[in-house]
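Only one protein chain is missing from this complex, and each of the others stays in its spot.
After this line comes subunit A, so read on.
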Amino acid sequence: MTTPQPPKLFAPQEPIFPRRVSGFFRTLKWWIMAVTLGIYYLTPWIRWDRGPALPDQAVLIDMAHRRFYFFWIEIWPHEFYFVAGLLIMAGLGLFLFTSALGRVWCGYACPQTVWTDLFILVERWIEGDRNARVRLWKADWNFKKWRMRITKWAVWLLIAIATGGAWVFYFTDAPTLARDLVAGTAHPVAYSTIAVLTATTFVFGGFMREQICIYMCPWPRIQGAMMDDDTLTVAYRDWRGEPRAKKRLEGTGDCIDCMACVNVCPMGIDIREGQQMECITCALCIDACDDVMAKIGKARGLIDYLALADEPEERAGKPPKPVWKHVLRTRTVLYTTLWSLIGFGLVFALFIRADIDLTVEPVRNPQYIVMSDGSVRNTYTLRLRNKHGEPRDFEISLTSDAALQLSLEGFDTNVMTVAPDSTTQARVYVISAPQDAAATAGTTALRLWVEDVESGERAHRDTVFNGKDQ
């Protein structure tokens, strides 16, 4: 008796040589690739005039000055809830698309998929289609193989550098940085960021490919929990295709076992074995199979977008359910509603936010002091925010039921100028006369106002005055 071999601990990566395919989904994917890559590479170069004091880059994450610019919108750090809202929308959007269309994000829009697609395009252009690439892979390392490999790697590297390079342009003025990068005078962080992103793009897009999706990405595992019987995924109509046979005989199914669906698959799987974790639903096997079905004179859709609920119905001979009936259901409507509500909320918040603002921090060490004439004084640190592109004169005032006097430290009047697009710190004193109630009470409510002298625009904050009775 032989002892059973222990299972292998490690497995080598199986090479995949996706064949070229054309069809509706391939064309759609080319378009999505062109648009997403176009947006990614070109956005930092769009200019947007905001006046002389502010940067003129349309989309800019200005870490140094703590600002985020998006065309006409400017986000300050204290408005980070916009980013939180967008992230929640992104999350809900993924729920929506996953429950309706399965891993459509993976198949069409994920950067890993888009860049891998681009890298495979380059690979095919230099080394030829599937069969040529298999031959080259098997061939010895002769001059031709080296030439092709090095050409391919060089082009990949150029794309990778452009990818890493585009990223850093989002964080500072793009034309200036581009000149600095070429001249060698840019900040080391810019170079190291480009280096890291170049390396990840090159390795992930060129060599890791499906390994990233299968072993590194948590999304394939999470998505399984979001799908239900009506979720559309790429599937094989085995009730129509089986029994498969290369020869057209009586009683055989439509599948002629031509392996076209397997050969085009970038994940290296056979969709006819059913839905599996590796499948990113890129739909290229649908295009490949439709092409074959057209050639042998059969109806398209042997491999198609199908829901789990379709199988028993179609086996029973019912006609295919239209796509919109799968997509439009309580769950997706609910996700869409939530998504839109948050979207409306954010847009609403964007329009009602004020261009001037203040925050008040009462000085609590000490809570109050007694002046030589017996009056009681509290001190408050104010932060005055001017979001306008030009300097503004702000008048500080207070309203309270008690008789309180306000004075702005360092100014004879209670008016100070705040520079454009900036926050200024100011200190105000609030004084209660010795005989007044506020001086002897515990706390007295008061409201501090800031008013734009020119436009009359104003904002307020509530705080308290601390008297002697603590």
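Just so it is clear, a residue touches a chain if its C-beta (ideal position, glycine included) is under 8 Å from a C-beta of that chain, and two chains touch if they have at least 3 such contacts; residues count from 1.
Keep in mind that, in the parts below, contacts and distances are computed from a predicted model.
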item	value
Record-based protein name (UniProt) of the chain missing from this complex, from "Cbb3-type cytochrome c oxidase subunit", "Branched-chain amino acid ABC transporter", "ANTAR domain-containing protein" or "Succinate dehydrogenase"	"Cbb3-type cytochrome c oxidase subunit"
Residue touching the undisplayed chain, where the options are A:229, A:390, A:409 or A:454	A:409
Residue in contact with the excluded chain [from A:158, A:370, A:419 or A:453]	A:370
Interface with the undisplayed chain - residues on subunit A	3-4, 7-13, 208, 211, 215, 363, 365-366, 369-374, 377, 379, 409-410, 427, 429, 434
